[in-house]
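A single protein chain has been omitted from the complex, and every remaining protein chain is retained in its original position.
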Amino acid sequence: MAIDQATVRKIASLARIAISDAEAAAMEGELNGILGWVEQLGEVDVTGVEPMTAVIPNTLRLRDDVVDADPLTGGNRRDDVLANAPAPQHGFFGVPKVIE
Amino acid sequence: MTDYRIKGETGEWEVVIGLEVHAQITTNAKLFSGAATAFGAEPNTQVSLVDAAMPGMLPVPNRECIRQAVRTGMAIEAEINKWSRFDRKNYFYADLPQGYQISQLYHPLVGEGSLTIEADEKAGIPQAKRIGIERIHVEQDAGKLMHDQHPTMSYVDLNRSGVALMEIVSRPDMRSPAEAGAYVRKLRSILRYVGSCDGNMEEGSMRADVNVSVRKPGDEFGTRTETKNVNSVRFVMAVIEGEAKRQVELIESGGTVVQETRLYDPDRNETRSMRSKEDAHDYRYFPDPDLLPLILDDDFLAECRASLPELPDAKRARYLSEGISAYNADVLTAEVEAARWFDTLLEAGAKPVAAANWVTSELFGALNRLGRDISDSPVSPAQAAELLGLVADGTISGTIAKAVFEKMLETGDGAAAIVEREGLKQTSDTGAIEAEIAKVLAANADKVEQYKGGKEALFGFFVGQTMKAMQGKANPQVVNELLKKALG
Partner (left out) sequence: MTELTNLTVAEIRDGHRAGDFSAVEVAEAFNANVAGAKALNAFIVETPEHALAAAKQADADRAAGTLKPLSGVPIGMKDLFATNGVQTTAASHMLEGFVPRYESTVSQKLWDAGCGMLGKLNLDQFAMGSSNETSYFGNVISPWKRNDGGNAALAPGGSSGGSSSAIAARLCPAATGTDTGGSIRQPAAFTGISGIKPTYGRCSRWGIVAFASSLDQAGPMARDVRDCAIMLENMAGFDPKDATSLDMAVPNWEAALSSDLKGKTVGIPKEYRLDGIDPDIDAMWDAGIAMLKDAGAEVVEISLPHTKYALPAYYIIAPAEASSNLARYDGVRYGLRDLPQGAGLQDMYAATRAEGFGPEVKRRIMIGTYVLSAGFYDAYYTQAQKVRTLIARDFEQAFASCDVILAPTAPSAAFGLGEKMADPLAMYLNDVFAVPASLAGLPAMSVPAALNREGLPLGLQIIGKAFDEQGVLNAGLAIEERAGFTARAEKWW
């Protein structure tokens, strides 16, 4: 399934990466090269094979319902959360105005 | 049958409704982090590094969220999937810090179930109806955007980001706004019984995505629209009514309904297309590689089941079997607090039918007047049982009971104490009653004549007069008997 430049632009838009026409043109070749190569997976007979869900046998652990038990995963650290924000505003993150 | 139909120029249309209800799971901490979930906190204070999607942060699920979703599934008699897993739903928005929502698409925790809405002739639901529930999955809530604080900026508050939600997806089984309203009310009731969601729609604990399509009765399903985040039963009904009408008009004027996301504006009571969310959504769902499959063991499931309370339908059936009227049973079971209060009253020894009548009329009336909830009723079930006991054993009449109840509300004193103090004990002393009857009959000789001449309706008059003379404290049954004898 070769992809064209329109598809490249569509993927870039889905991924929210601005690309120029020149970049789209360059990527078309690269992506087709890679996709063409990975498509050899289609040869593999996977009848009755389940997709991998856990690489090492392990079950999902569940946490107790306790607030701020560990400061590393708890709240009440607004300063830390906002410390690297490009546009902090009165305790909020500022973003360009969104029209809904 | 009084089917809900929209009359168009080309005939009658049927509306088909499915609801996706997002219910916030009642927990202390968020679904994947230890930050608090309390409503109304300062912006971004209930945000962990995990919720802010800092680099390298990882989710670890909260057991209570899973437990409550499982219990909810059991309450709607749904299949519980012992093997489920979380998927990522990828899209970019400022209220979604990770760039994806952790949700469940391929293997939800809860499968097929259903609930029953009761018949409600007045509302246009001629008979009880089962509404299918396709699934319940667990997912993260998004943050909040504020648009009115700055001329060129929107503000992001992540306090809600990562709060646990159940998405409860119905089958497209509803056919009228009334059915949809009843469904949401019933669902809310069940969630509150289970304790998995507080059902507080004003605070956003419950909100519905309303899927509406129209068709000519018997035709295939039409194209549906989805109106997002509708946060009251009234609005859900309004959305359906308006959206169905809009679709019928659109189709009849030669247009076609497009599958789209719409937004409800309660101020103008209309929906509009949400163009901002419309652009070619391709969510690229895939299993969240930070989380392993969720496998539930039998002990966990057994605990979930054992911890379920008696649910509204079972409770209603029990009340009916105890002779309580259908109307009262509905009223008493709708809200979990009322049902719990009523059950405590029964446990304290009150007789079901009398207790149901008293609660639905006297108690609810008083609470209404006082503007209080049953959870902070000034009279406890034990106190009410005492009052009803005095009526049941003939100590006081129903009339006196009303007065005693008023005094109880005023003073907080017990019924027996009030009756004692105020000397309200009802008398069955035949001598005293006969004396008063004699006086009443003597003073109303003309009416006695008329009664004897066949005007039997006057009997009530004599009862009333005698009771009045006895200051309400005579046992009405004894009065009846003695009067009949005297008028013989």
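Order of writing sets the chain letters: A and B. Residues in each chain are counted from 1.
Here, a residue touches a chain if its C-beta (ideal position, glycine included) is under 8 Å from a C-beta of that chain, and two chains touch if they have at least 3 such contacts.
Please read all numbers here as calculations on a predicted model, not as lab measurements.
**Q** With the missing chain put back, one of B:130, B:234, B:284 or B:485 would touch it. Which one?
**A** B:284
**Q** Footprint of the hidden chain on chain B, which residues?
**A** That gives, for chain B, the contact residues 49, 52-61, 88, 90, 92-94, 97-100, 154, 156, 282, 284-286, 288-292.
**Q** Provide the residue numbers of chain A that touch the chain removed from this figure.
**A** 1, 3, 7-8, 11-19, 27, 30-31, 33-35, 37-42, 44, 46, 49-52, 54-58, 60-61, 63, 70, 72-73, 77, 79-81, 83-87, 93, 95-99
Here is the rule we use: only the chains that are shown with their structure count from here on.
**Q** In whole angstrom, how far does the Cα centroid of chain A sit from the Cα centroid of chain B?
**A** 40
**Q** Could you please specify the touching residues of chain B with respect to chain A in the complex?
**A** 27-29, 33-36, 42-52, 54, 60-66, 85, 92, 94, 145-147, 149-158, 263, 274, 276-277, 280, 282, 284, 287, 291-295
**Q** Inside the complex, what are the residues of chain A that reach chain B?
**A** So the residues of chain A in touch with chain B come to 10, 14, 16, 53-54, 58-70, 72-78, 80-82, 87, 89-100.
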